[in-house]
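As you look at this complex, bear in mind that one protein chain is not there, while each of the others sits in place.
Letters A and B mark the chains as written, and numbering starts fresh at 1 in each.
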Amino acid sequence: MALLAIEGLSVGFAREGRFARVIPDLTYSVEAGETLGIVGESGSGKSVHALALLGLLPQPPGRILGGRAVFDGHDLLAMPEARLRDLRGGRIGMIFQDPMTALNPVLTIGRQIAEPLIRHKAMSMRQALDRATDLLALVGIRDGARRLSQYPHEFSGGMRQRVMIAIAISCEPALLIADEPTTALDVTVQGQILDLMAELRDRLRMTMVWITHDMGVVAGIADTIQVMYAGRIMERGPVNAVFASPRSAYTYGLLQSLPHGARPPGGRLMQIPGAPPDMFAPTPGDPFAPRNPFATPRCHREAPPLRAVEDSVAGHMVAAWYDLPRLLA
Amino acid sequence: MGRFLLSRLGDGIVAIWGVVTIVFVVSRLLGDPAILLLPVGATEEQLQALRAGLGLDRPIWEQYVTFLGGALRGDFGQSFQFMRPALSVVLERMPATMALAGSALLVGVVLGCVAGSMAALFRGTIVEGVVMLLALLGQATPVFWLGLLLILLFAVDLGLLPTGGYDGPMSLVLPALTLGTFTTASIARLLRSGMLDVMKDDHVRTARAKGLLPGTVFLWHIARNSLIPVVTMVGILAGELLGGSVVTETVFSWPGVGRLIVQAMEAKDFPVVQAGVMVIATIFVVINLFVDLLYGLLDPRIRARR
Partner (left out) sequence: MRAVWQALTRRSGWLGLFGATLLVVLVLLALFGPWLDLPDPTRTNLRARMVGPTITWFSLGAHPLGTDQLGRDILSRIVAGSRVTLMVAGAAVLLGGVLGTLLGLISGYFGGWVDRILMRLVDIQLALPLMLLALMVVAALGPSLRNLIGVLALVSWVRYARIVRGQVLAVREREFVQSARAIGASHSRIILRHILPNVLTPALVVATLELARVIVLEAGLSFLGLGIQPPDPSWGRMLADGRTYISSAWWIITFPGLALMLTVLAVNLLGDWLRDFFDPRLAVR
């Protein structure tokens, strides 16, 4: 059964008197126990849609224009703020991209880990701090009892992200949304955090939505991959199937820009030429068409719907008018 | 932290020594104190005798050392008006000044924090507009005029409060409000802009993502962080308060050190002026020492750097 089912989510931004539908119409779901990897270049609306789900979107300038997001049988977008607050940090945890700024510089680490426990688990400060020590051990920070009384500036970037993870999992959430948790870190630290989160996910049996712009990271952790561009799903399916046989030219481009392995035969290492679209000046048709060497006239005219890929495994879907394997052959 | 404290203490002592020196230089600019001290028509012998008695016939550096030594012992000479040690005359007036400056500071911090927080919380609404307009006006209104206006309104027209004097808490209300207005306005403006900045910080989003109640988020993740510049501001404002107390005390006939200094100046009672200035400067230095301490307590990053 789907733990989270998003239906027709639409989010816009007002800026300097103009309005952009950054996410026109988004529908997808995450099964309980599944890890969904959402990939796309920066600016594709990955963060915005996650923030919108949790009621964390800055409003204004942002505005949720419509849609439903059913978590565990209840619509997150329709419920009163107070109930959403009960879920946030409790049954739904979230981790952000930049650990250097995500923690409060003037409160102790202990206090910051204790806060959600006090809020959601009705613990006393004492109990919460005890639990915080265990949590630090869980995320691989030794000497937790001493480090609880330290401040964020006394931790390295990787350590701070571990603290952020400890905060997010403190109440054993059913769903964990991780928004580029490794992007701001050194390459070696990235690997450690990735491994840690995979391990925690298995141990706590969490459902996970992992947002990243790095195909390589998704390959390591996700069951399902969902490629987004300009607020739309371009392709979606089991990781193996999508990596083996991408059907969207955008996915193909992302895979080709991977620095190592996992590249389809014949592909050369490259960046996708061109820039992401200006959301304030939308064009009709497939938003990726202007950058797509395989684009057909129809791509420029009419936006393709998300459809099942016939000659692939179940659940593999693509939004494209063209048939990529034939064009590549 | 210990070393930091020591070095700040050193700075404070140097500052006070500097003030003593300024007071000495200024007092020598006054011309011959002996002429000022004696009644008109005193004889040359009387003058000479007094000069010798005051040590004014000795070289200037010797006079300076004597003055410094006296200041160190709290000895600024006898008050001409009161025929008592100048310092004791000043210290007698201290409680009144402390009551006034203290309540003004309290008014300023409390009202300023409330107003500033309201403006930040209700940004973009009429509340913010009104608070900011009042704050701009409050910063532009000179203390003595405000004092007169308040007297006009609450004492003369409405007859609710006394026009001045020093008896009971009612007589403190108008002076404290008068003196506290500038502080209120400054803190409100600073706190508002500080809070608006902090509200945009990532850590506030983290706090909300934890599901914390809005009150907790505001208190611990917005207000707590915005307080740091306010504390620095209080140190600066303490100077304005102590300086402003001179005029405020004059307007309200408040028997504090500020009014004493002004009166002593009119009466050319220089030992009292010197003692008064020294006492106020010392208080100011001590306040700033506390501000530095508090600053360190509030911001762990600064504590670490020390």
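The rule is simple: a residue touches a chain if its C-beta (ideal position, glycine included) is under 8 Å from a C-beta of that chain, and two chains touch if they have at least 3 such contacts.
Note that the structure is predicted; figures quoted are calculated from it, not measured.
Touch with the chain that is not drawn comes from one residue among B:V217, B:M233 or B:L260, which is B:M233.
Although one chain is not drawn, the whole complex shows that of B:A96, B:I151 or B:L179 it is B:I151 that touches it. Within chain B, the residues in touch with the undisplayed chain are 11-12, 14-16, 18-19, 22-23, 26-27, 29-30, 136-137, 139-145, 148-149, 151-152, 156, 190, 193, 229, 232-233, 239-240, 242-244, 246-247, 250-251, 261-262, 265-266, 273, 277, 280-281, 284-285, 288.
One rule holds in what follows: only the chains that are shown with their structure count from here on.
Chain contact summary for the complex, chain A toward chain B: residues 54, 56, 85-90, 93-94, 96, 98, 101-107, 115-116, 119-120, 151, 153-154, 164, 167. Across the complex, chain B meets chain A through its residues 201-203, 205-213, 216, 220-221, 224-225, 228, 298-301, 304.
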